[in-house]
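As you look at this complex, bear in mind that one protein chain is not there, while each of the others sits in place.
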Amino acid sequence: MVQYPYEGQGFKDWSGALEKYSDSFLIDLFYKMLRIRLIEEEIENRYFDDLMKTPIHLVIGQEATAVGACAALSTSDLLYSGHRTHGAYLGKGGDLKKMLSEMHCKANGCAGSRGGSMHLIDPDVGMAWSSAIVGGAIPIATGAALASQYKSDQNVTMVFFGDGGTEEGVCSESLNFASLKQLPIIFFCENNFYSVQSPLRTRQSQRDIFRWAEGHGINSSVVDGTNVLEVYEATKSAVEKIRDGGGPHFIEAKVYRFRAHGGAGDDSQTGYREVEEREMWERHCPVESYYSFLDQNNLGIKSQRPELQKQIEQEIRDCFEHALKSPEPKKADLFKYVYAD
Amino acid sequence: MVQYPYEGQGFKDWSGALEKYSDSFLIDLFYKMLRIRLIEEEIENRYFDDLMKTPIHLVIGQEATAVGACAALSTSDLLYSGHRTHGAYLGKGGDLKKMLSEMHCKANGCAGSRGGSMHLIDPDVGMAWSSAIVGGAIPIATGAALASQYKSDQNVTMVFFGDGGTEEGVCSESLNFASLKQLPIIFFCENNFYSVQSPLRTRQSQRDIFRWAEGHGINSSVVDGTNVLEVYEATKSAVEKIRDGGGPHFIEAKVYRFRAHGGAGDDSQTGYREVEEREMWERHCPVESYYSFLDQNNLGIKSQRPELQKQIEQEIRDCFEHALKSPEPKKADLFKYVYAD
Amino acid sequence: MPWDESLVNSLVYDEPDPKQGRVLSYVQSLNEALRIALEDNESVIVMGQGVDDPSAMFGSTKGLQDRFGESRVFDTPLSEEGMMGVCTGAAMRGLRPVYMHNRPDFILLAFNQLITHAAKCHFMDNGLTQVPLVVWAAIGRGWGSGAQHSQAIQGLLMGVPGLKILMPSTPYDAKGLMLQAIQDNSPTIIFEHRWLMKKNGFVPEGKYLVPIGQGVCRREGEDLTIVGASHAIELAYQASKLLAADGVDVEIIDLRSIQPIDDQLIEDSIRKTGRLLVVDTGWAIGGVCAEIGFRAVEKWFSYLKGAVRRVGLPDVPTPAGYALEQHYYPTAQNIVDVVKDMCRK
Partner (left out) sequence: MPWDESLVNSLVYDEPDPKQGRVLSYVQSLNEALRIALEDNESVIVMGQGVDDPSAMFGSTKGLQDRFGESRVFDTPLSEEGMMGVCTGAAMRGLRPVYMHNRPDFILLAFNQLITHAAKCHFMDNGLTQVPLVVWAAIGRGWGSGAQHSQAIQGLLMGVPGLKILMPSTPYDAKGLMLQAIQDNSPTIIFEHRWLMKKNGFVPEGKYLVPIGQGVCRREGEDLTIVGASHAIELAYQASKLLAADGVDVEIIDLRSIQPIDDQLIEDSIRKTGRLLVVDTGWAIGGVCAEIGFRAVEKWFSYLKGAVRRVGLPDVPTPAGYALEQHYYPTAQNIVDVVKDMCRK
């Protein structure tokens, strides 16, 4: 039985929206999603080589949230994330070389190999921090928003977390505090219906996550997380309200991961979810459905795609090569940064 | 400025309800509230003798919640509470002798002097436990409800906590779990607008507490906590639904404490709340407003009151005397019950 | 994580001979213990994130939900503090919850309920209620577990009055201690180690109990006493073989329970050897090592021939990367070096 069917409308009725955007902007969204997809697939392919000695949490199937939401942010805005970091890091513009070095446990990884794949960070582009503890990044992001408000630096802070993250009490605490202080923050919940192999129904009451958030006095909405434009518009509108001095926002995006919770490959055949369910969502793949949409609307994407793809594949090869030949950290590095100077 | 004015209707329009209840039931509610009031006042008076070497959190002003809610429970139903235990313990029928012995640190206290005033317990009447940690009793009560459901013992569990308790993430976690498992539990929030000397507005976003609870998928309502009948009816209705197999309920009662957060006397003059505010609520005193209501409706309460009062005063004197001459625990007692046999 | 698994496998040494008894893996042994406990006593329930999923808590809960139903074996929300309180409340009302976590790190979210509630209820209410619950978690290590998924927090908890803390090192003990913990009326924590999960060992059928607070001597020796528990015993054991080749004969005491502690066993050993090394899977500072070592200098000073030493984690969070990790975790060789240094003096 398909427990969590896709119930969205895809890009039906979205053609009108196209006029608002430049072709290059629209194509860039596609490029960014495709890039994440191809990077993730290559990580997945190479994972079996055992050279990336780190857990991985692929975002294949969830590209539209990272790309759509980040497109509404500027570089100096801050992004925080949970364990499923790849999309956030890349969406925010994180350096792919540093990411792959981190995943190969190299000294020039974005966290010097000390953080691993769940702690991708790139302060240069506002990829501020991530936590491997479910819900752990939520109050930290809230604190960053407090600092922004305090310093009046105009930054918007956004934090990604999963449906599971809303079950941690600290999420409720953070929503209350953000609302109390009217902090410049977007709580972005990627609801993919599962925590590891546990479906929502064994973990949450019959509640709409975004309505639950609303109960904290927060402006809340739900979007189709397979539709990059819908994600973008919801986030953009939140960002604008926040920059005008509005309080926090909560966005729930319904998404689906096409792979196992962690590691390479899908694990639906183990029985915790139906293969059909995944296949249903795959038919609404965020990358391909947007591609078709652009194509149907004559954005000339068909002719551009091979070139984009080639370019990305080359970049990926280069970055892997860079990571592989990068140096490992030394014993002395271990004892650095326990305390700050 | 009065920050949190009384906005209820008192007993206006409640005369009709009288027909539903026997006189003895109605008078018993008064008796129980009066008893708690008088006990609390005597504790307060004697607190300056320094013989009760324990913090106290008086419920003067909050008698209607304890009495009204507990009147809807049977003895075998379970009650849990936070630090403000006196009303819960007495409302549930806890032994006054054991309570006063506990407060005098005597060996025959309800917890052998090991718990103190914030941990009043009397398993014989279903006063199951309390925690001095804000929010601490909420998941414990939820677990008790799980045990009841598991054993099909038909008990309803109720837990009292303050407005502050809803700020602890564990409250959100407990609401979710109770709703998920449809547990037989009533979450009873006594919202007195303050946590110690901190007003709600410095702690919570603009939210209605009961609406926030509702967001967890829980049947929720708000009542005038100065009206013992309204409290009773809301609780009764929840209890009935639960015994019929309905899920958990959340009740928010708006109340006011007439004394300081802890200790004897009021502390409004220190400035954290207006004396006027307290005085406004005192005009809607749960004990006296109900008394007037009964009197206006010719329940003959005026003639009975002196006798009731005398009887209670005698009981209180006896119990204090009992406590004062009770034995202290011995050194060897200290090492008992660290582990269970 | 294929590499991780192969590493875990490589640490399974001294393969037991199935002709000499029934051989089970550590995980199978745990699974059997839970099954027996669930059969034995209707009050026992098993909960935790994913206990009913295909991974089944490393396999330890495999098949249990099918067999005992959803009311006895169930998945939980990601609400560690809340569920810890739920277990406490249910235990106080007569159930015997076994609450399983993938990692001890997640128990840190529940410290308020565990330390300030579960551990104290029975004491605070003068014995009126009991809290018979078991909290279980497997210490992580390797494959980028990193600072947030590898914490071995036994040292933080051992000073908390009212808790019992178990750290088995063999499949036999894993089963017997689990059964004993479930039967115990106090809150009991079991810390497993991820790297023991594939270890094989002799495990009798049916129900048997390993007493809490009783250690065991894993190897007799004359020159020096090594005290530890869980995976640290494996390291000590490997070291003992290397040392034996060099003529150093160490005695290995497996505490099994780090709270309460089997003082008599340690005392007898130190009286004999006069030398003590404490090994632990957690931080060396302020934890199990410190407590055991202190006991030696407090109670058995006159037996000591020299300094007491410790081998645990350095005063540094766990690095995620493989290269740094190799310098982080102590090895059997580290133990060998310290022991030789101690015996030299």
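Note that the chains take the letters A, B and C in the order they are written out, and that residue 1 is the start of every chain.
Throughout what follows, a contact is a pair of C-beta atoms (placed from the backbone, for glycine too) under 8 Å apart; a residue touches a chain by one contact, two chains touch by 3 or more.
As the structure is a prediction and not an experimental result, all values here were calculated from the model.
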| item | value |
| --- | --- |
| Chains in view that touch the one left out, judged over the entire complex | A, B, C |
| Residue of C:131, C:160 or C:265 in touch with the missing chain, whole complex considered | C:160 |
| Touch criterion as defined above, residue of C:112, C:145 or C:225 at the omitted chain | C:112 |
| Chain not shown: contacting residue from A:47, A:89 or A:129 | A:129 |
| Residue, one of B:65, B:117, B:157 or B:192, that touches the chain absent here | B:117 |
| Selected from A:73, A:111, A:156 or A:196 as touching the chain missing from the view | A:111 |
| Where the missing chain touches chain C, by residue | 81, 105, 108-109, 111-112, 115-116, 119-120, 123-124, 146-148, 151, 155-162, 282-283, 285-291, 293-294, 296-299, 301-302, 304, 306-310, 314-317, 319-320 |
| Hidden partner interface residues of chain B, rising order | 48, 50, 53-55, 102, 105-106, 109, 111-119, 131-136, 164-165, 167-169, 195-198, 202-204, 262-263, 267, 270-272, 328-329, 331, 333-335, 338 |
| Touching residues (missing chain, whole complex) on chain A | 78, 80, 111-112, 114-115, 119, 121, 123, 128-129, 131, 133, 136, 138-148, 150-151, 169-170, 173-174, 176-177, 180, 336-341 |
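The rule is simple: only the chains that are shown with their structure count from here on.
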| item | value |
| --- | --- |
| Remotest chain, chain C as reference, centres from CA atoms | B |
| Rounded Å distance between chain A and chain C, as computed from the means of their C-alpha atoms | 37 |
| Chain B-chain C separation of Cα centroids, rounded to whole Å | 43 |
| Rounded Å distance between chain A and chain B, as computed from the means of their C-alpha atoms | 46 |
| Sites on chain A at which at least two other chains make contact | 167-169, 202-204 |
| Shared interface positions of chain C, touching two or more other chains | 76-77, 79, 81-82 |
